[in-house]
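Here the complex is missing a single protein chain, while all its other protein chains stay put.
Take a look at chain A:
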Amino acid sequence: MPRFYHDDPAWSDVTPIPQLESGQVLAGISYTAEYSEAMSYLRAVMAANEYSTRVLDLTEHIISLNPAHYTVWLYRAQTLSALNRNLREEIKWLNPTALKHLKNYQIWHHRQTIIDRLGSCDGEQEFVEQMLEKDAKNYHVWSYRQWVVRRFGLFGDEGERKWCEGMMERDVRNNSVWNHRFFVVFGGLKGEVEEGLLKRELEYAQDAVRKAPQNECPWNYIRGVLRQAKKPMSTVKEFAKEFADLEKPDEVRSTHALDLLADIYEEEKKNDEAKTALDLLANKYDPIRAKYWEYRARSLDSAAVEA
């Protein structure tokens, strides 16, 4: 049911401010007329700096019609603050709205403002999980989760890491989860990476590779972990060879393993082997990026000349 304000007694004291645009065509489309009228009332209350319960109702109405309109959200947050409203109630209202509009940025910004004011993230992890069930790679949701980790000091938190593992079990190819794990594990780390932690992280990523050898995410993660711990890539040489062995050039199971092996051989100054790996990538396993692999092979030569 469309909702209008011009014959509503609760709004009779407000003169709406319509948009100044020529050639406005509104006839015939009631939904558009409804939105347009609601907006003209919003302009009027904003011009009068009115903060009231009916303003909250009005913003709710406009958000239901068009949640991407950022001004509405900002004015709603100001109104909540001016009226000293119960913010838990706001979150309760916000949940279904967020679930309906997954790609909407403004909702997250609003949520962040409210939770920050509340000073507690109780229930937030469950809610984020619910959102991710609808779209497990949603950038806004993950950014928000990172904000929660930062705001409430969850770096190195075991519960947060275990939660990542649960998400990973649903989809081991979800790069957002890999990024979040890295963020949680290493984000708050000061000083050196301890051996135990290094081993745990490498083993976790290696298990994931075994499930899907061509999945790019855990390979990137392994490289990132080694770099963070300042370890040579040859640390995982035997592991890489499980998926790409130059002795068996017809049985390569992962281009990422071959790529890593090329780096390891380069690190070990075994340029011939590195070149063999890069040739296999350029000509057999990943020809769409042949120019890149050829570049890598050429830079081996120039590095050799410089040495």
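What we mean here is this: a residue touches a chain if its C-beta (ideal position, glycine included) is under 8 Å from a C-beta of that chain, and two chains touch if they have at least 3 such contacts; residues count from 1.
In this section, contacts and distances are computed from a predicted model.
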Complex member absent from the view - protein name from UniProt, among "D-2-hydroxyglutarate dehydrogenase, mitochondrial", "Mediator of RNA polymerase II transcription subunit 27", "Geranylgeranyl transferase type-2 subunit beta" or "Rab5 GDP/GTP exchange factor": "Geranylgeranyl transferase type-2 subunit beta"
Selected from A:R85, A:R173, A:K237 or A:R253 as touching the chain missing from the view: A:R173
Which of A:Y41, A:F127, A:W142 or A:Y265 contacts the chain that the document leaves out: A:W142
Residue among A:F4, A:W93 or A:Y295 touching the omitted chain: A:Y295
Chain A residues that touch the omitted chain in the full complex: 19-21, 23-29, 31-32, 35-36, 43, 65-66, 68-71, 74, 105, 109, 137, 139, 142-143, 146, 173-176, 179-180, 182-183, 186-187, 215-217, 220-221, 223-225, 227-228, 288-289, 291-292, 295, 299
